[in-house]
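A protein chain is absent from this complex, but the other protein chains hold their places.
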């Protein structure tokens, strides 16, 4: 923690706070009925996306999931462009064609959210194999949930990475639920996802995904290993999702008081604030100022998105191919 | 070993010898050009199929692979019917529609060879789930190679079995090659397949798949565990294939003298003969008599298959559905 | 006759058939829901509401929550069917045939044939399909053409609650693998449903209306669009023969051909891109087998050769609509 300078810390807070504000605002906006389709909120898991992406360069590639907003923001996607996309506008990051589940920005190394659980892991290995050819120490990172770790593609990807010694990184965000089923049920009896990665011969790390510093430090070691040519690695983060699986989920599977408890005890933003102010690294007022800036940014993004133009229906079949004779 | 009576031992020898003779004869017959398509010979691995299937009842189900002849014979498929099938005859076990890679006989609990590597494992879990509903202690067994253990379906099947506590058994026949690639390369750096099953929380066994007795005993313990309701289990057998991946394979990936060595040191039939005659359990003459009977059976099967009628081309589109309006 | 919606028709049919036949078992993701959570099993009961109460009634051996492993789900259904059961597998979205196709296409569909006709594989795969709710490119597709093309599979698409009951019952009584498509935008559609045992044989289209001027063939949600178009056309004195295929494999070719022999004009409405589609299949059928009756070129109303977009306006532009059906009918009738 002490290795991070003032600006780095403030930047990390800004990104986490931006994700949180983005998601909490979406939670409200969705109630207006203006946003349709599936929206999966990342609130609660911010320390993972930011603790990891803050250590990546723009040349490193990440592949995300259906719950992708946090990864996008952490990797540097434009927040307004994202909001416009989620509103389905022509000016959205993907021209309104993708929506919440399919946001990508290749210019910042964000290869895409993915509506298919487990779809991304092999792609991250592909990006890692590409990085290996280039030999510049770049990596490919796959974010996966505890549910996604049961999909065949995730296993195949891990094995392929080990066999080819690809600089691939598997980040397992264990928020303990896949939709409405608990990891205690769906992830075999071993329960620990990292140990599966270990069985492929990968080096693994485990960390508290609600603690920015714990996540950051574990991933720093992991990244050193992978960038140094040590082969692929995996990290399992114990984290929490603050909202339902998707917006509209009645969450009857939660225990009594569960959400209050995780919000009180496992909120990565509160924890971060307490740590950095307690250690005298950042002042509470600085953080408050960030909160205000972030709120203004999100307000502006929503206002812009609401007012923005829809795509021209005549373009519906554009952009399917680079060229098609 | 001492727990097996005279007839059981002789029966086991007969089945192993039948598989061997069947395969060695096919190796010759294929050269005549009368058998086309892909034929994958099981010779060398007989102790696995027989050591396992001899402990199953007709109500237990097995699912096999592209290298399925051994499993078929061990589970009780009619040898002549199989030979006719491989010749593509109307009287074949599958009326000539399946061929070597698609032999099945549901009446003996053999749910099918499979041309898709990894295709069978989920099906064995399905058979196990069916057995669980019936509650009679039956099991579903998936045979898989070391190559198949890298297919996503195999992993998914293991996890599903653990989650549902299905009486499913995963038999990994590690013959050290998937086509022309070594397990040292393709099975990650952990190399051991059983440890992957362990990572799912399954109980695992390991045995020498070129030794009937070692295989038999390990599987006996495993079966007791599974039939007793202990949940799914896996066993990895270290074994050898005596021929190429398919007939026609130049086998340039083998080391010098490799085939001579495995034939000399790891032949399960020779080992069996030495053990049972050495211990005075069976007489050499009894085994010779079995060899002669088996040779006669295979001769007859080939003669019948060569002489048999092809299917009527007019039936080409029959049997697609049970009924189709 | 009870009035219910399609969701209720499916749920009540599953309850009734599982009661009747102890070989029926159900498996899929969150078909129970709540397993491994504080809320406990059946905290949810199926995200589409089509499996509520089954776990409580039939127990965990027959109603099985699975991990996110569609190949294993479909493969387990295939294996259970070979082993003598009648499994019902649920794909939460039909788009997930992408991650399970082998078990549908190379396994389930081919067992009987490859094994010489001695095998039955009575598995039913229920899958939720269709666009119109902004679920975007990976959660909106209508993959019935892909599966219709595959010998060994039967493909069923109910459009009314009565048909949902009759066709699902038939699927559960038959001996072949059945792909059972449930349109996410049709679950709430209400209608009368016969009480007691009710089966609809596969391969018998439903003649939604007879009008005599033009034949409109559709399935799934497109039947509703075509009905709206037919209403508007009727106001102008144009009579539509509207055929709801109900099952695309087997397909009621006679219903289509008989109608076209009368009308001489064909419009096919298909919620999918145009290439190698069901629309093309039917147009080819008619061109080949009712050639002399045809008075105008067959008209194909489909989406464009593009994935399904997220944005509301784009999705609407992608989908066929009552208006595009009406336009196609008018163009077809105008052809001389």
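Note that the chains take the letters A, B and C in the order they are written out, and that residue 1 is the start of every chain.
Please note the rule applied: a contact is a pair of C-beta atoms (placed from the backbone, for glycine too) under 8 Å apart; a residue touches a chain by one contact, two chains touch by 3 or more.
These numbers come from a predicted model, not from an experiment.
S.K.: Considering the complete complex, which visible chains touch the unshown chain?
M.R.: A, B, C
S.K.: Sort through C:4, C:31 or C:114 and give me the one touching the missing partner chain.
M.R.: Within the whole complex, the residue contacting the unshown chain is C:114.
S.K.: Touching the absent chain in the whole complex: find that residue among A:51, A:152 or A:271.
M.R.: Within the whole complex, the residue contacting the unshown chain is A:152.
S.K.: Which residue from C:152, C:166 or C:220 sits in contact with the chain not drawn here?
M.R.: In the full complex, the listed residue that touches the missing chain is C:152.
S.K.: Looking beyond the chains shown, say which of B:51, B:70 or B:99 touches the absent one.
M.R.: The missing chain is touched by B:99.
S.K.: Even though one chain is hidden, which residues of chain C still touch it in the full complex?
M.R.: 71, 95-99, 101-103, 105-106, 109-110, 113-114, 136-138, 145-146, 148-152, 249, 272-273, 275-281, 283-289, 291, 294, 296-300, 304-307, 309
S.K.: Determine and list the chain A residues touching the chain excluded from the picture.
M.R.: Touching the chain left out of view, chain A contributes residues 61, 63, 92-98, 102, 104-107, 111-112, 114-116, 119, 121-133, 140, 152-153, 156-157, 159-160, 163-164, 318-325.
S.K.: Considering the entire assembly, which residues of chain B contact the chain that has been omitted?
M.R.: Listed in rising order, the touching residues are 36-38, 88-90, 96-102, 114-118, 147-148, 150-153, 177-187, 250, 252-256, 258, 310-311, 313-318, 320.
Just so we're on the same page, only the chains that are shown with their structure count from here on.
S.K.: Could you find the chain whose CA centre sits the greatest distance from that of chain B?
M.R.: Greatest centre separation from chain B goes to chain A.
S.K.: Which integer distance in Å separates the CA centroid of chain A from that of chain B?
M.R.: One centre to the other, that is 45 Å.
S.K.: Once you find the CA centre of chain A and the CA centre of chain C, what distance in Å lies between them?
M.R.: Centre separation, chain A to chain C: 35 Å.
S.K.: Hey, what residues on chain C touch two or more of the other chains?
M.R.: 66-67, 69, 71-72
S.K.: If you look at chain A, which of its residues touch at least two other chains?
M.R.: 150-153, 185-187
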